[in-house]
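Rest of the complex left out; these chains stay put.
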Amino acid sequence: MHAATKIVIITERSILDDVADLLEAHGATGYTYTSAGGKGSRGKRRIDRVPQVAGILENVKIEAIVPDHDVAERITEAVVEAYFDNYSGITYVEPVEILRPAKFRV
Amino acid sequence: MHAATKIVIITERSILDDVADLLEAHGATGYTYTSAGGKGSRGKRRIDRVPQVAGILENVKIEAIVPDHDVAERITEAVVEAYFDNYSGITYVEPVEILRPAKFRV
């Protein structure tokens, strides 16, 4: 298998489309998101534990895989710069292994 | 802690049970899934960003942990071969550490 990097961004649902556009602008060929809840400890950008109505959670966990670690790092920096002054969120990367790197390249 | 491997499969909800059976047939002792949305860029097997109705997403992210990396790799190859000609999806593996390997062996 081939080493690659997964970018994870957990933030407010309202900016899902913007983050998706940012990912694609940096060369990610796709992304996955799941609905998420949780709590952070970052002053006014706190993610509050939200009441659940029919399973709807107010945050999203967005994931994308890119073949190059440098690209992943640049995306995390771009997300922090573009959104995390005004929206709650965290971002990090994880090592993964993939079968076909070509699927993840533009 | 003990090194192990997590297999991740993101695909269409309609084949969740089939993928679960494939995981068990390869020796996985359990699996977890979450509802997911997203977008891929693979021609006609594109995962379209779906409209959300009451938090229901049309894809699933399926995860299973196996103690042996070779088993994980074989499972990803089997998933690609069995499903990804006809269903959209991606699969990858991640390194994890577990406390009790016996829980994850048949």
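First chain written, first letter: the chains are A and B, and each begins at residue 1.
Convention: contacts are C-beta pairs under 8 Å (C-beta built on N, C-alpha and C of every residue); 3 or more make two chains touch, one makes a residue touch a chain.
Computed from a prediction, not measured in an experiment: that's the story for all the values here.
Complete-complex copy count for the single protein sequence, taken from this structure file and not limited to the 2 chains in place, is 3.
Everything that follows uses one rule, which is that only the chains that are shown with their structure count from here on.
One simple way to say how far apart two chains are is to compare their mean CA positions; for chain A and chain B this gives 19 Å. Of all residues in chain B, those touching chain A in their complex are 8, 10, 34-42, 47, 49, 54-55, 57, 59, 61, 73, 76-77, 80, 90-95. Contact residues of chain A toward chain B in the complex are 1, 4, 6, 20, 29-35, 54-57, 65, 94-99, 103.
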